[in-house]
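One structure below.
As you look at this complex, bear in mind that one protein chain is not there, while each of the others sits in place.
The letters A, B and C name the chains in turn, as written, and every chain counts its residues from 1.
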Amino acid sequence: MTYNINNKGYYGEFGGAYIPEMLYPNVEELRQNYLKIMAEPSFKEEFDQLLKDYVGRPSPLYFAKRLSEKYNTKIYLKREDLNHTGAHKINNTIGQILMAQRLGKKRIIAETGAGQHGVATATVCALMGMECIVYMGEIDIARQAPNVARMKMLGATVIPALSGSRTLKDATNEAIRDWINNPVDTHYIIGSVVGPHPYPDMVARFQAVVSEEIQWQLQEKEGKTTPDYVVACVGGGSNAAGAYYHYLENTDVKLIAVEAAGKGVHTGESAATSVLGKEGIIHGSKTLLMQTDDGQITEPYSISAGLDYPGVGPMHAHLYKTGRAEFIAITDDQAMNAGLELSQLEGIIPAIESSHAFAVLKEKKFKKDDVVVINLSGRGDKDLQNYIDYFKL
Amino acid sequence: MTYNINNKGYYGEFGGAYIPEMLYPNVEELRQNYLKIMAEPSFKEEFDQLLKDYVGRPSPLYFAKRLSEKYNTKIYLKREDLNHTGAHKINNTIGQILMAQRLGKKRIIAETGAGQHGVATATVCALMGMECIVYMGEIDIARQAPNVARMKMLGATVIPALSGSRTLKDATNEAIRDWINNPVDTHYIIGSVVGPHPYPDMVARFQAVVSEEIQWQLQEKEGKTTPDYVVACVGGGSNAAGAYYHYLENTDVKLIAVEAAGKGVHTGESAATSVLGKEGIIHGSKTLLMQTDDGQITEPYSISAGLDYPGVGPMHAHLYKTGRAEFIAITDDQAMNAGLELSQLEGIIPAIESSHAFAVLKEKKFKKDDVVVINLSGRGDKDLQNYIDYFKL
Amino acid sequence: MTIMNRINQKLKENKKLLSIYFSAGYPNLNDTVSIIENLEKNGTDMIEIGLPFSDPLADGPTIQASSTQALKNGMTTDVLFNQLKDIRKTVSIPLILMGYFNPMLQYGVEAFCKKCQEIGIDGLIIPDLPVDVYNDQYKATFEKYGLINVFLITPQTSVERIHFIDSISNGFIYMVSSASVTGSNSGFGEEQTAYFKRIADMNLKNPQIVGFGISDHKTFTQATEYAKGSIIGSAFIKHLSKNGTENIKSFVDTILK
Partner (left out) sequence: MTIMNRINQKLKENKKLLSIYFSAGYPNLNDTVSIIENLEKNGTDMIEIGLPFSDPLADGPTIQASSTQALKNGMTTDVLFNQLKDIRKTVSIPLILMGYFNPMLQYGVEAFCKKCQEIGIDGLIIPDLPVDVYNDQYKATFEKYGLINVFLITPQTSVERIHFIDSISNGFIYMVSSASVTGSNSGFGEEQTAYFKRIADMNLKNPQIVGFGISDHKTFTQATEYAKGSIIGSAFIKHLSKNGTENIKSFVDTILK
């Protein structure tokens, strides 16, 4: 059993490239080149240099003393919140912009939910002097206003997605439409481990720097490279993929994937794909997704824009199906409270997405000596208004 | 000639501790202990560990390629914007909270202008489980709303300063009043190199990690530890003090201090202390300050809350008086445009404070081979609304 | 494939073919059959019946909106099959179902194909079912139920790939006029004409029918100069949204003149 992608672009039965022919040349060009380009020394060098000097990597692995005391276990936080632009998303956009340059592309498009990926994309486009169009659901534009402002400051054009649930799913549809209309000069920077092959694998590889660092950082701190648990929230699944990556095949390391249960898994207002989803095709990939019996994709709900997605990357569908990862669903309320707790115990305000991962601490009992790494995928600056409103601060 | 503090607590003729007797025990306790405590191995270890794992240091020294091309010189950005909480301020608050713990204090107070120091203080108080009260001018509360929200999330109490110009100066007055009222269990975490001795020196030493890193980072990149120029904005002066610190006595390194000219140095709406100020006493320190002929402190103005201060730290007064540093005044408009330029050329949205430092690139011609280090003291998330309004984005 | 279905027969006719697409269940849930009948009666050669999908990412705003409305009206796979169950009593031109893969997958691909055969559907167009997946996994099933699967080519499709697609096609090739989602162009320029000619000159075994951007007599004529026929989608949906199911004749007439 492997938990990595096979040479046909599948994780077990999930993955593939279910794309219209109009996208075939673009996706095929990428598929044929991405591994080759990533292996080029000049690519690696530029990527590593930018991660270090521009993004600020390595991100610390921080032992959360007060949180550990409270939950009577050893909790380490992987501080992706400290990356430039404030989330793990930039690891991927740095990689993809370099990829796009090497493929000779001139124009960049992206979808965004929480806006973090949009900001990360607008950022690398500014850095490289490339045109940038970001699609964002109308609802998300309203609830993640600071990130919309940031994209504009960075010179990007933000186009509202007005169809469907007007959230991430629909922004993705619009981005794909744009790509279909601009098949030659445009690269589509997908923001998570979703979409047609090779995107899930490519994005996972760019995010894999997270678990690569965890290995040596844990070695320094605990004298071993492996934790007992790696916990991460899952929207599309990129921060989780990055945190799991080097541990995928080592089943001593338990993986916990945290999904958004919204107002409750079975309230009809949820985004808990593993519980509610069935196998299907979304955004070019065969995976688990929330859908009607009739195969219509349903509109998800989560307080967190970045988790408000009816699908999950094919890697995660496979991790779920095989039982390699344990999936836990966390409601809005649980997440918000976990976010407040982290703020007040450790002085770190997490993105609401990341707060979902922290809520696991109340749901699952860890042993005193367990080393639990929680991926703190992003900072909460973009979510302040939501927190304030929620807690009436 | 030395540019460091002497053993009486003065930089040349500036500094000292012009404090009411009520503050004497507190300030004296600090004066007698700060160097001793900072030299303790356990203090250094904890400080360094937190800077690394919690703050995310070292902050990168990033070669800004596109900016360098545009201005035809070699520009490096010291990325204090990547620190936890988004500015250099946390270097100091980490140091001071450890100091406060060792002095047995239980309650923390602070003043804040831009809110960055307030957030940095609220953060370390959450981290250490200490009560936190932050004084902030009513005007600043309005123009730096995101930071107010962050302080609340972190469990701090934010008290508006309603007197005077209702900005940083007045918040500082209120904090000092609080300290006078709570002389035993309270430590006052001042946010810049201002206030009575030993604060300016203590804060400068905590911020000195900035220039310490620049030295070895430049060695790696340029094969020498010294730049030709170090450029930093000056409100109270702490980020500049940190960036200059290890270069103070090396006059081969030219220091540039950038002040806020507001609507123009001589418009009456400015905070350009070096041009407009005279020697006097503010917040316990003899330094340059903007005042009437009668010795009343005047109300400063800058679009940037963090530079909107009528004084300057005594180190900077001395650097000005001796000509060691060149002082340049930058207007609101120049700063805002420099902030937009950095955003769109390098994908980095700076704090409006930091934008002032970048505006120097248009004001001063550097040579092609000059190595110019600009201290990017903070990120612009807190200023998005101001940028958006200003540029009508 | 040995069985010659209605599509193959139609393609043999010595004329340029007019094929029309519409979203089933639009403007009203039960308009499907009458639209089909009307189209045939007024000279349409072939019909693509759109099975609406919540996330039609290869479609432009017009078709997307009609899909959304159709779903709101209550359209589902079952409803559509039910509406069409007696269609062959009244309609004899080729009928093609066009839809995204997920609803078919949920229905079960085999069950879906079987049902199509029962009803008398001749072919399928599934934009997001890639050629290789079809070839590896579903070809046998489609053939078992006598269904032609129609593949797309675009101006960006390589010569090798066109030959490959031609080799596995057994009806016609859906030639996308320009790489763009449906409904976003009007009128063809030199570039597109050159493309139509280039493909014509390849002498493929399957005839080509041009789709995307055909909206009137002029574009129909341009497109069919080199190709066997063309497909109109958005323009017809727009007509429906203005005129309802009345006056389909006048729409077809203006195309054919």
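The rule is short, and it goes like this: contacts are C-beta pairs under 8 Å (C-beta built on N, C-alpha and C of every residue); 3 or more make two chains touch, one makes a residue touch a chain.
Quick caveat: nothing in here was measured; it's all calculated off a predicted structure.
Trainee: Could you list, sorted by label, every displayed chain in contact with the chain left out?
Mentor: Contacts of the omitted chain with visible chains: B.
Trainee: Identify the residue among B:145, B:180 or B:388 that touches the chain left out of the display.
Mentor: If we include the chain that is not displayed, B:180 is the one touching it.
Trainee: With respect to the chain omitted from the figure, which of B:220, B:252, B:293 or B:369 is a touching residue?
Mentor: Touches the omitted chain: B:293.
Trainee: Could you tell which one of B:79, B:246, B:283 or B:379 touches the chain left off the display?
Mentor: B:283
Trainee: Hey, which chain B residues sit against the chain that's not shown?
Mentor: 16-22, 24-25, 163-164, 169-170, 172-173, 176-177, 180-181, 183-184, 278-284, 289, 291, 293-298
Simple rule for what comes next: only the chains that are shown with their structure count from here on.
Trainee: If you average the Cα atoms of chain B and of chain C to get two centres, how far apart are those centres in Å?
Mentor: Here the centre of chain C sits 66 Å away from the centre of chain B.
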